[in-house]
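Every protein chain but one is kept in place in this view of the complex.
Chain naming follows the written order as A, B and C, and within any one chain the residues start at number 1.
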Amino acid sequence: MYIFGQVLIGIGTAFLFLGGLGIFRLPDVYNRLQAGTKCTTLGAFSTILGVGFIHPNWMLKAIVIAVFILLTNPISAHALARASYKSGVKLWDKSVVDRCKEFEECQEIPKEEEG
Amino acid sequence: MIYIAILTVAMLIAGLAAYFFRDLIAAVVACAAVSLIASVLFYLLQAPDVAMAEAAIGAGLTTAIFVIAIRKTGRYEK
Amino acid sequence: MTALWLLFLSLGAAGVALCLARAAAGPTTPDRVVGVDGTVTISIALMVLLSSFFDRQIYMDVALVYAVLGFIGVLAVARYMERGV
Partner (left out) sequence: MRAFVSFSVLALIVVGLALSLSHVPFGKDRMQVANYYLDHGVADTGATNLVTAVVLNYRALDTLGEVTVLFIASLGLGVFLSWPKKKEGTQEEGKRELPEASLIVRRGSQFLFPLIILFGGYIFLHGHLTPGGGFQGGSVIASAFLLMFLGNNAYRLRHTPLTVTESLAGITFVVVGLIGLGVGGYFLNNFLPKGSMFSLFSAGVIPILYSAIGLKVGAELSGIVANMFESRSER
């Protein structure tokens, strides 16, 4: 159990470091958000569960922290991505696809047909 | 010990950034960073009560109240 | 054994340093917010790790407060930027 917990903590801290690296190195806000949400959520989740495996008495509180991180992190990331898109932050030059723009164009086409 | 010194320097830099930013929203974000680092410092100095108070007030309430105040006045400092 | 713990803590601290560097350097305001948000999440994990290091269960409560409340500041700034507050 102790070894398993340490392996989990190792994976988690590696992902935390990779998340920080992604936030620092990736080119625009949306890419950084992806690294900053997915990587750090997985890393924090794995680290906290690893600590819970090392000390089995702490498992309940560790699970509560992990569940709260899992609930709250996507909300803030979603709100931030939407807000930065609406406030006009440009995508990176080499971005291939812009689903939000495509969705708005799809919304516009039926109106023209009706009119 | 070295971590505490590094965190103190980072907190000083964040405070100076909050002073120098013309965009007040960026200054609010810098204030949030100052509060976060202060909480981590209290935690490292083994004062969990104070760290918890700093976390509970600095994480949500002050940021939101500053944001509403900026919304009512203006975003850019003249 | 202690060397392993130091390695873990240093990896996390390097992540915090990179996030803070992005928060300091970010060209736009959302970049800074992303940096601070990443710092919050990594700090939660590091606080739990340090409570295991100090062997005190009660220190996890601070991490719990940050896990519950850390996103409200980011949400406030985001709602400001989409003119919603």
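One rule holds in what follows: a residue touches a chain if its C-beta (ideal position, glycine included) is under 8 Å from a C-beta of that chain, and two chains touch if they have at least 3 such contacts.
Keep in mind that this is a model prediction, so the values were computed, not measured.
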item: Contact set of the excluded chain (shown chains only); value: A, B, C
item: Sole residue of B:Met11, B:Leu24, B:Ala38 or B:Ala64 that reaches the chain not shown, by the stated touch rule; value: B:Ala64
item: Residues from subunit B at the interface with the omitted partner, ascending; value: 48-49, 51-53, 56-57, 59-61, 64-65, 68-69, 71-72
item: Touching residues (missing chain, whole complex) on subunit C; value: 58-59, 61-62, 64-65, 68-69, 72, 75-76, 79, 82-85
item: Missing-chain contacts mapped onto subunit A; value: 68, 71-72, 74-75, 78-79, 82
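As a convention for this text, only the chains that are shown with their structure count from here on.
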item: Rounded Å distance between subunit A and subunit C, as computed from the means of their C-alpha atoms; value: 13
item: Interface hub residues of subunit C, defined as touching at least two other chains; value: 17, 33, 70, 77, 79-81
item: Subunit C contact footprint on subunit B (complex, rising order); value: 3, 6, 10, 13-14, 17, 23, 25-26, 28-30, 32-33, 36, 39-40, 43-44, 46, 48, 51-52, 55-56, 59-60, 63-64, 67-68, 70-71
item: Footprint of subunit C on subunit A - complex, ascending; value: 6, 9-10, 12-14, 16-21, 23-24, 29, 32-33, 36, 40-41, 43-44, 47-48, 51, 54-55, 57-58, 61-62, 64-65, 68-69, 72-73, 75-77, 79-80, 82-84, 86-87, 89
item: Touching residues on subunit C, where the partner in the complex is subunit A; value: 4, 8-9, 11-12, 14-19, 21-22, 28, 30-31, 33-35, 37-38, 41-42, 44-45, 48-49, 51-52, 57, 60, 63-64, 67-68, 70-71, 74-75, 77-83
